[in-house]
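Next up is a structure, given as structure tokens.
Every protein chain but one is kept in place in this view of the complex.
Order as written gives the chain letters A, B and C; numbering starts at 1 within each chain.
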Amino acid sequence: MAPQGRLAGVIPPLVIPLTNSRELDVESLERLVNHLIEGGVDGIFALGSSSEVVFHTDRMREQILETVTGVVAGRVPVLAGVIDTETNRVLEHVKTAQKYGVAGVVATAPFYAITGPAEIERHFRVLGEHAEVPVWAYDLPVCVHVKLSPHMLVALGSEGLLTGVKDSSGDDVSFRRLTAMNRAAGSPLSVLTGHEVVVDGAYLSGADGSVPGLGNVDPAGYVRMHKAFVEGDWQKVRTEQDRLAALFEIVFQPVGKTGPAAGVGAFKTALRELGLFATNMMSEPMTPIEGESVEKIRGILQSTGLLK
Amino acid sequence: MAPQGRLAGVIPPLVIPLTNSRELDVESLERLVNHLIEGGVDGIFALGSSSEVVFHTDRMREQILETVTGVVAGRVPVLAGVIDTETNRVLEHVKTAQKYGVAGVVATAPFYAITGPAEIERHFRVLGEHAEVPVWAYDLPVCVHVKLSPHMLVALGSEGLLTGVKDSSGDDVSFRRLTAMNRAAGSPLSVLTGHEVVVDGAYLSGADGSVPGLGNVDPAGYVRMHKAFVEGDWQKVRTEQDRLAALFEIVFQPVGKTGPAAGVGAFKTALRELGLFATNMMSEPMTPIEGESVEKIRGILQSTGLLK
Amino acid sequence: MAPQGRLAGVIPPLVIPLTNSRELDVESLERLVNHLIEGGVDGIFALGSSSEVVFHTDRMREQILETVTGVVAGRVPVLAGVIDTETNRVLEHVKTAQKYGVAGVVATAPFYAITGPAEIERHFRVLGEHAEVPVWAYDLPVCVHVKLSPHMLVALGSEGLLTGVKDSSGDDVSFRRLTAMNRAAGSPLSVLTGHEVVVDGAYLSGADGSVPGLGNVDPAGYVRMHKAFVEGDWQKVRTEQDRLAALFEIVFQPVGKTGPAAGVGAFKTALRELGLFATNMMSEPMTPIEGESVEKIRGILQSTGLLK
Partner (left out) sequence: MAPQGRLAGVIPPLVIPLTNSRELDVESLERLVNHLIEGGVDGIFALGSSSEVVFHTDRMREQILETVTGVVAGRVPVLAGVIDTETNRVLEHVKTAQKYGVAGVVATAPFYAITGPAEIERHFRVLGEHAEVPVWAYDLPVCVHVKLSPHMLVALGSEGLLTGVKDSSGDDVSFRRLTAMNRAAGSPLSVLTGHEVVVDGAYLSGADGSVPGLGNVDPAGYVRMHKAFVEGDWQKVRTEQDRLAALFEIVFQPVGKTGPAAGVGAFKTALRELGLFATNMMSEPMTPIEGESVEKIRGILQSTGLLK
């Protein structure tokens, strides 16, 4: 489905376990990585938003990358997020990532400082020219506050400067335009969706795969859905997606939390309840989910068949 | 598919033809309505955004409703938009609409003045209690600047105060939550999507039908897609949607125009090129599409098989 | 200070008293109008946001205008808001307003439907050409979701199509550019600020006056501040403004309310506590402020010297 040498299928964005003192919990990470690979995933995306990437120091980022690539040990390709404000800072992360043999790097448009279309295109162009591994564009307006233009993405793809797109734009109309333009250009880009509960619709729109944060909790479910898609069994795709959408309700349970404190926090809590993580600790300045919200998350894990 | 007495299928939001002096062009309107009904649509939504509803005086709105219901003559149900800023003004439009035997009225949340969740719920509650016809909620954050809560919609549906939702929110994650909550509540609501190019994904998500502006231009295409959906032929759904998505590119051709001046303007231009409209005139303060953009729209009509 | 024939000074946007059954309370309105005129205001702006204009039916709007102009009886000029979504609808309100001998009409840019700069300019141009009374532009991005361009405003002012601007944009940088451009063009526009707590800074920036919602509660305070400004007594300007800013804290007291339900609601509550209004009732779908918030508003009225 995806272009030669490109990624397709299920590539979960890794959630990172912390100890109670907010250090990297290597054992839990090892359990999670094995859980994903045994679930059949096609790749792992480390240092994305689900990894709380912007919360970590450079040292911690590198420690995560070293640990993840060590545990994965080549069993599946690893993509590395190189999320930072502007070109020169991103290039530093690219250099670090390349030391660990990653299959590609994933970069957003510049953020914090306001930039226009010319600067955004130049940013990805510079990254594409300097990186020694494939570059993926990460479209995430909720964090970056700008929407990537399908025209620009496909143009840079055609020039060989971009390899793929992780679309978390929440703009399904633009997503269909992107896949159509990409197809018309000979499919230079792998196009993956980051929206856990509408992967089925994204497949209809032409997605090559998904990067579902919820895939940390139930990788096998996403893998079954992808298989059904490849086999053209849309009824099965839909049924699996409906179950995963019911599971995704865990992120709406935390009270008084928003953003990753709610979403990633819910994934961590579920992973702890499933016995994969030792804690559901979050990076500063976030605090872990507690109390009744945990019970509600347990209840959803049970009703969707993941917990007895 | 839809609950007893509720609407499902293809219900295009009517585009309104104007003469060069910006009067209602009754003949063209008659041609369009017949074009839709012959195309097999399941209903017609008059006085929505595609009807330039907020551009018209009350007198013109009533003239449109009188003409449309007269031409339709009971062949399909007609929904009427009652779009206005706040509850009391909307109720005035409801009273007018009821005079013309409409099958339902379609209202947004309050706009212009800032209101919170309590006021929005009370607004729909008052409408539901006072209207003598079914009330539909229109979720259109791009105009109303607020997103309707799935919880509230389903709760009001369960109380019998709302009959359906036209979702043009551009939020496919929320849309899936809405259909899931609706199903869990016994499907009190008909749920229709307003996004022309992802109706296929909306069907997977549980939509009962669509309200596609582009359905003015190619009603038969949307009807074929809906039939394929009912028959479970997803490959055909997808193929038809891909063709319609290619047709939708007409709205991106106008240069220097935005909003309805581009979108509705492109529909009107296409309808003129197809011989259904006499002009592509727009309401003040908009101006019609001219020059090279018209040629590009013609080209797309040809490449998608609507024009020779 | 203001150009020949134009308004300057203090022109409060009228708050409209309702009975408990949400009818117009004519007696309270009479008391308020007299309170304002006795306080020394230079004009009255009826049917602005503070009048809950978008909440009223056309019939109610006309009743308000008839009552207000009747009670004012020529003692000060009356401006009338003609707030509606698009050009043709606004022109209907202009015609109505003209029947009541108003000194000018106040219009926003188009809202609800998305429009670009060309449509916004054409909108004001059509209004300026058709209205028989001076047209004021109302810059209120929080409701209209677009910011008026200083360039466009001054250009239309120079052509005689606009007479003044009520700036509630919350953009003090743009406000200074507007006054500077206006001055450079020979001051075709009266420029008034709508921000109650920074009128002093607006004077420094070149404002001709203010349209303070809080001026319903304490017109004399705003009049004293304006007099001090005209006399160049900046220390007095500042002291008065600081007191009025302390009074403005009443709008932050309501719990669980936002927009006019909080702001206009607080003004109405204060006017009731001061004995000018019989109720603090709000238009549907808003509800009046109750409970502890009322006590807090009373406390602020006392600490700022308006209530014993």
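Keep in mind that, in the parts below, contacts are C-beta pairs under 8 Å (C-beta built on N, C-alpha and C of every residue); 3 or more make two chains touch, one makes a residue touch a chain.
Quick caveat: nothing in here was measured; it's all calculated off a predicted structure.
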Of the chains on display, those the missing one touches are A, C
Write down which of C:L204, C:V230 or C:V255 is the residue touching the left-out chain.
C:L204
Residue list for subunit C contacting the dropped chain reads 170-173, 175-177, 180, 195, 197-198, 200-202, 204-205, 232, 234-235, 237-238, 241-242, 245-246, 249
Can you name the residues of subunit A that touch the chain not displayed here?
49, 52, 54-58, 60, 83, 85-89, 92, 110-116, 118-120, 122-123, 126, 142-145, 256-261, 283-287
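Convention: only the chains that are shown with their structure count from here on.
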With chains as vertices joined when they touch, what's the shape: line, ring, star, complete or other?
line
Reported most central chain by Cα centroids is B
If you average the Cα atoms of subunit A and of subunit C to get two centres, how far apart are those centres in Å?
49
So how far apart, in whole Å, are subunit B and subunit C when each is placed at the average of its C-alpha atoms?
36
Could you check subunit C for residues that touch two or more other chains and list them?
none
